[in-house]
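With one protein chain withheld, the remaining protein chains of the complex are depicted in position.
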Amino acid sequence: MDNIQSINFFIPELILVATIAFCLIIDFFLSKKNSFNVAYVALIGIILSGISLWFSSPLITTSLFLNSIVLDPFSRIFKFIFLISSFITILISLDTSELKNRSLGEYFTLITAMILGLILMTSSVDLIMIYLSIELVSIISFILAGYLRFKMISNEAAIKYVIYGAFSSGLMLYGFSLLYGLTGTTKLFEMNKVLFSHDFSHINLSLIVSFLLIIAGLGYKIAIAPFHFWTPDVYEGSPTPITAFFSVAPKAAGFALMVRFLNSLFGDVNPLNSENWVSIEGVPWQAILLLLSALTMIIGNLIAIQQENVKRLLAYSSIAHAGYILMGIPLLSKDGVFAVVFYIIVYLFMQLGAFYISIIIADKYKTEKIEDYAGIGWQSPFLGILMSLFMFSLTGLPPTAGFIGKFYLFAAVINAGTQYYWIAIVGVLNSVISLYYYMRIVKVMYFNEKNIQNSFVPSQFSILLLLILGIPTIYFGVQWTYIHEWVDSALKFFIPNF
Amino acid sequence: MDLNSYLIISAILFSLGLFGVITRRNGVAVLMSIELILNAANINFIAFSRYSGMDFSGHIFSLFVIILAAAEAAVALAIILNIFNNFGSINIDDANKMSQ
Amino acid sequence: MDFNILSWLIWTPVLGAILIVILPKNRMDLIKWIAVFFTGIQLLLSILLWFNFDNNIQGFQFMEKSPWIPAFNITYMLGVDGLSLPMVGLTALLSFLCVFVSWNIDKAPKGYFSLFLLLDAGMMGVFLSLDFFLFYIFWEVMLLPMYFLIGIWGGPNREYAAIKFFLYTLFGSVLMLIAVLALYFSSGRTFDMIELMSTAPTALSQISWWGFSGVKVVWLLLFIGFAIKVPIFPFHTWLPLAHVEAPTAISVILAGVLLKMGTYGILRINFPMIPDGTVWFAGILAFLALINIIWGGMCALAQTDLKKMVAYSSINHMGYVMLGMSAVVAAGSKYGSNIAAAELGMNGAVLQMFNHGTITAMLFILVGVVYDRAHHRDINGFGGLASKTPIYAAIVALAWFAGLGLPGLSGFISEAMTFLGAFPVYRNIVILSTIGILLNAAYFLTSYQKIFLGKLNEKYKDLPEINRREILILVPLAILVIFLGIYPTPLIDIMKTTMSEIIFRVEASELLVK
Partner (left out) sequence: MINYGIAILLLPLLSFIIMIFVGKKLPNRGDWLSIGSVAITFCLSLSLFIMMLFKYDPYFKVEKIFTWFNLGTLDLKIGILIDNITIIMLLVVSLVSTLVHIYSTSYMKEDSRYSRYFAFLSLFTFSMNGIILSNNLLGIYIFWELVGLSSYLLIGFWFEKESAANASKKAFLVNRVGDIGMFIGIMLFFSSIGSFLFKDLYLGVSQGMFSVDTLTIAGLCLFAGAVGKSAQFPLHIWLPDAMEGPTPVSALIHAATMVAAGVYLAFRLFPIFTPQALTIIAYVGAITAVFAAIIAITQNDIKKVLAYSTVSQLGYMILAVGVGAYTYGFFHLVTHAAFKAGLFLCSGSVIHAMHHAYHKLDDHKSDAQDMRNMGGLKDKMPVTFYSMLFCTIALSGIPFTSGFLSKDAVLAGTLAFSSQYPNHFLLSLFGFSAALFTAFYMFRLIFLTFYGKPNSKKVFDNIHESPIQMTTPLIILSSLSFFLFFTFPNFNPLSYDGWFMTLVKSKDSLVPGYLNPTAYQIKEEIGQAHNLALFLSLSVAALGIGFAFLIYYSKLISPDSIYRRLKVLHNLSFNKFFIDEILKKYLIDPFLKISKYIAIFDWDVYDKYFINGFGRITENFSKTVGNLWDYKFLDQKIIDGFGRITKFSGSKLRLIQSGKIQNYLILVLVGIIILYVFQAI
């Protein structure tokens, strides 16, 4: 479809673009004190974009802008994920004291712009577009990470992030260039055809090198070991709402991109045989990804055990979660992709919820230390119960959504064949390890009593927001048929060949 | 000159970039090294595009890369400026509060 | 059926829990009476179920089935048979009694009783669900209230005990999850246990893992999950800790019901679904039973903490259950088609599960009684209490003798059945296991003597006698212990059809053909 025709299918994104522009204009007229009002503009824009997305047909599968972007139900789900997570992040940002009394116009504008980048990441099928969207997200991330300009650690986070990010994208770009040289095209589907129609065994070295360099670039985005080293510093230095956002949305986009990139590049995606696909030979990408997955879970969990700071703990644990999710990608099956999408959806709610509670508690008690959470379960039963719920869900205990997410992941692994059992065992054992540190928070909240008897009730805004995050966490643990069918139907049209 | 010469040059550039990124203390120098890596990729793109002769997407790609590199450099320099204001140095390893 | 009695059994306590959560904090008495009311209803329902149960029908009764997640073929499916019915009765009875046991909980009773009711629902769900996924959900859901109940209301070392219990059991259950999924996918995507019983035996043999047959791998994964609950040596070390630290009522539930879940799971899932694995493992199971019996008995003998001794005695007693279970292979023609022995072993095992439930409940309640009064549990720290508290001493004597397997009390007949059942197949193991009978007597009598006999310890000359509430809690258990010791037929009649069915399924294994 050419560019003009494509516009018709690009309305949600266009609304976002308009919102970004509008935000910038509004911000111009607002004083520093009132600059937070830009958030409402952004929220309205997100809602409008969401509505137009909602009413766009879920069944249309086509490519836009001269085959550089696709429109498919798979990316549609992710668009919703980004809209919801940014919506919640903006709400959280409005509530936190960390960002009080700052000029926030650009902040909200940047978040909105980031959504656009994320959306493009999930729909790109052209190397150029992929690179562009990744850079769009990255550059905005650098700025947001360093948004607290006068805070040393925020600066530090930003410089580390920017150097790491630029370096990684440089590596990835070099990988792209090799891939381009091998296949002579930048379009993923054409590359796939070339890879399957030619014998690459004599030059498989360059293919592998380019694959590894690209994995390094993508791996940096989703923070899998050993490309995760920036994560803790950046997560700690960034404003907490941004940390929460980073641990969900760019990760989701990275996974979406990875799923699309790897499956359309290396997998013989035949829609007729949509259960299990065939991989090209010569590149052991599945084994490498499984290894990375295991490594990521183990490292993420092991370092998370050490943490005394709730925010850092959640940041590290998000690495472990990336490891779990990564498990579903190399399976080359619909079940695997399904599980990845499902897990990301439920992960969105529980991770944001846990972060939000830590923000509320940090605002109220001025602490992020785990031991200072003592007795909170008794002082504020609402926060205690919800925090426990999020912890259970992150651990993967029924009847929470986190369990269902893990369940589908393991189901996909088991279904893929006995040769994958080992990764399932590594995965389940890691969730046992994760129980230890997640439960430590619950333990401190309930078992270690403090003498503080005054009870603490969060604001109504917080309660509402927490319910928005908490109810899906429990409800999807009990009844997830809709979500299952939604994701399932989306994957029926996953990545058709053009 | 054939394709291989370009590829060798780009590989050398890439390696130099890597070396510079790893060894330089100065933030600006690190950024410059990263530019080397990007340019190595650019050379690749153009060489492949020229010698494989299929389409111009390689050229287009390298144009985009140049633009994005500029944008990235702008943001990075702004951050380095900020670092300089806060830490009084543009040595990136001086910005190391968290690990202490 | 219009009245879904099984659903009511599970969800009644949940209703109670919700009601308690809604109530204001200061209505202490009301909270307790609500707990009494809802567990009481559950008990009545289980009695109703007991009387409406038809002993002669093979398979499951009172089945309920409704779709839950059709996309993944997960259903909400409940049913009861001769294996689960005794466990349901035990759960309902002990839950009801334990509400009274925890009458004096004064630390956050609202939280305690609501969690307790949730625990009750979870246990009931495990015994009633016929959908493997549902089973797994209940299995894990039960852990959460347990974690809090030990961690908040437990003894001095409660945090450690709680997390250890949690980690241990989660470790087992996640391995079980893999097995569940392997079963699901190899048998044509179903969690329906009844269907799995017919499809799984052949389906599993078609997969293999690193050269091991799927039968063995899946059997072992399931087994580890269940073995931790039983607990089977060497997965037993959470038990003494958790039992000692938990409050009395929770110890009762832990030992009385939770341990049974392990053996219940093996009997419900491993045995009928993977008969080949069962046959392959039966010998090791018998050997592990021997170790449980001897190891548990010897550890109990050496304890100075009364509650720890009782906890180790549970390890010892669950060994008898496993010994009886291993007898199932006797039915195969390889072992002379000794169906009578298999029947003895299997019925004995389930009978022992029930009897140990009642006996150990008495033991823990009695330990709780003395702990409430003396505030310690050191066996050597008492002496001569029998002259001060004769009624208490008499009830303890009854429980202790039931524990050591005195004929006429329920423990004896089930232990004897397990021995008699396993004997034809595992002669040497059974002969060695009989040392356990001696050990039982040794540790129970030694502790009894140290606490109750001899000169009265002057410290306790004002020790109050057991009170009426405590006696009333113990009376139903004591009646059951005596009645089933003399006349086990009502219980055996319920389970024997199901046991024959399981034996028949295991017997069908090709490994058992001569």
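In this document, chain identifiers A, B and C correspond to the written order of the chains, with residue numbering beginning at 1 in each.
The criterion applied here is as follows: contacts are C-beta pairs under 8 Å (C-beta built on N, C-alpha and C of every residue); 3 or more make two chains touch, one makes a residue touch a chain.
Model, not experiment: these values are computed from the prediction.
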Touching the missing chain are A, B, C
Identify the residue among A:Val17, A:Leu30 or A:Leu302 that touches the chain left out of the display. A:Leu302
Sole contact to the chain not displayed, among A:Trp230, A:Phe246 or A:Trp378: A:Trp230
Residue among C:Ile5, C:Met28, C:Leu420 or C:Ala508 that touches the chain left out of view: C:Leu420
Just to verify: which one of C:Gly40, C:Gly283 or C:Gly454 makes contact with the chain not shown? C:Gly454
From the list A:Val38, A:Ala216 or A:Leu469, which touches the chain that is not on show? A:Ala216
Subunit B residues touching the omitted chain (full complex): 18, 21-23, 25, 30, 91-93, 96, 99
Quickly run down the residues of subunit C that touch the omitted chain. 167, 234, 237, 240-241, 295, 298-299, 301-303, 312, 338-341, 343-344, 347, 384, 386-387, 394, 401, 406-408, 412, 416, 419-420, 423-424, 430-431, 434-435, 437-438, 441-442, 445-446, 449, 452-456, 488-489, 492-493, 496-497, 499-500
Missing-chain contacts on subunit A, rising order, are 159-160, 163-164, 167-168, 171, 208-209, 212-213, 215-216, 220, 225-227, 229-230, 232, 283-284, 287-288, 291-292, 299, 301-303, 305-306, 433, 436
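To be clear about the criterion, only the chains that are shown with their structure count from here on.
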Closest chain to the overall C-alpha centroid, by per-chain C-alpha centroid: which is it? A
Per the C-alpha means, the centres of subunit A and subunit C lie apart by a whole-Å value of 43
Separation of subunit B from subunit C, taking each centre as the mean of its C-alpha atoms, in whole Å: 66
Whole-angstrom distance, CA centroid of subunit A to CA centroid of subunit B, is 26
Indicate the residues of subunit C shared as contacts by at least two other chains. none
Within the complex, subunit A is touched by subunit B residues 7, 10, 14, 17, 21, 27, 30-31, 34, 37-38, 40-42, 44-45, 47-49, 52, 54-55, 57-58, 60-61, 64-65, 68, 71-72, 75-76, 79-80, 82-83, 86-87, 92, 95-99
Residue ranges of subunit C in contact with subunit A within the complex: 68-72, 108, 136-137, 140-141, 143-144, 147-148, 151-152, 158-159, 162-163, 166-167, 170-171, 174-175, 177-178, 181-182, 184-185, 207-210, 214, 217
For the complex, which residues does subunit A have touching subunit C? 378, 392, 397-399, 403, 407, 410-411, 414-415, 418, 421, 424-425, 428-429, 431-432, 435-436, 439, 443, 446-448, 479-481, 484-485, 488
